[in-house]
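Subset of chains shown; positions unchanged.
Order as written gives the chain letters A and B; numbering starts at 1 within each chain.
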Amino acid sequence: MSDPIRKLTEIFSEFPGIGPRQARRFVYFLLTRQDNYFTTLVSLLGELKESTLLCRSCFRFFPAPHNLQTELCPICADSHRNPKLLTVISRDVDLENIEKAHLYQGFYFVLGGSIPILEKIPEGRIRQKELLHIVEERIKKHALEEIILAMNLNPEGENTVDYLEQLLKPLSEKHDVKISTLGRGLSTGTELEYSDTETIKNALKNRA
Amino acid sequence: MSDPIRKLTEIFSEFPGIGPRQARRFVYFLLTRQDNYFTTLVSLLGELKESTLLCRSCFRFFPAPHNLQTELCPICADSHRNPKLLTVISRDVDLENIEKAHLYQGFYFVLGGSIPILEKIPEGRIRQKELLHIVEERIKKHALEEIILAMNLNPEGENTVDYLEQLLKPLSEKHDVKISTLGRGLSTGTELEYSDTETIKNALKNRA
């Protein structure tokens, strides 16, 4: 007996942040939907990979335009942006918040992951070869001036920063490209009484 | 330009308990899956409604068996269960926890919803006609003895209990069918110091 309720529950349990109980609710939720909701979902899923491209420059996913087949996402194709700045992020979702801040006008590179502490094969976690290739290209073509490593401020993010700094050092030194990290200090909502020593140190050092 | 990333994010945002941010993570998660994961998901979704039946007696969803086309779920088709007991529940998911308790041996009826307080069209929220029909049938065929109204102990659940008691009263009185509700008192983890008055009242009344 095929049991799609159980099998779909298992599939949904693999979704990020979803346990078996909520996965089961998803399935029963779907069972009570109208047929057209269902058809839309299945057709969008079918379309998703076909109509989504991986940008060959920043490696983020973007919806494929109808008219012509491009391999560059709208940001990478935008000639008004500053080609001397490259921000390296871990995942696609990080990009949206940076764009929302309307402050940064350079380009991006999506690593596709980050490097856990003690990881033995760090190059298997991120798009290392692609990063080096893009950086070299941007140095040659656009005289790249600065690479911003925009990682989360947690152990895995800081470990990734350390790794990338080592990785990019030869290129950076040879071509005089600055490697920077995001500013540290108080973030929205921070109260001194409940802050850790590291945050207070950074807040004092970076006072302005 | 068709944008399946945005559209799928909207669809996932309708899933129970999922906001736009988590919906977006689902989409990026899917984009990084291998093709076979994808194919499995799409094919299971396609199958879901086809290979799932709505039991014509208890109105819960169940996986359709291969060999023959039945309209009764395994529980309703089980001749070893006690036909004199019927438990009315709001949703499919409630059934699994009751079955796990391995104490109840009667049958079920899934209302498909519950009735919010001040709802003007309560009969539009639940399978009212179907419930009355099944109860009558079980009275005639099996001399039904007890209907257990197994609702959540919150305002909506209690309102549903009140409504069902009124609805079933004529049948209950005419055929001498007992209408009961789940026992109330301390539930696992309850501490007296943090209990509300209602729970303490029930715990005292139902002491044993």
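Rule of thumb we're sticking to: a residue touches a chain if its C-beta (ideal position, glycine included) is under 8 Å from a C-beta of that chain, and two chains touch if they have at least 3 such contacts.
This one's a predicted model, so the numbers in the text were calculated from it and none came from an experiment.
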Seminar exercise, completed: Here 2 chains sit in place, yet the whole complex recorded in the file consists of a number of copies equal to 4
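Everything that follows uses one rule, which is that only the chains that are shown with their structure count from here on.
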Exercise. Using the average of all C-alpha atoms in each chain as its centre, how far is it in Å between chain A and chain B?
Worked result: 40
For this session: Write out the stretch or stretches of chain A touching chain B in their complex.
Result: 1-8, 11, 15-17, 22, 24-32, 35, 37-38, 40-42, 44-49, 51-52, 61-63, 65-66, 91-93, 96, 112
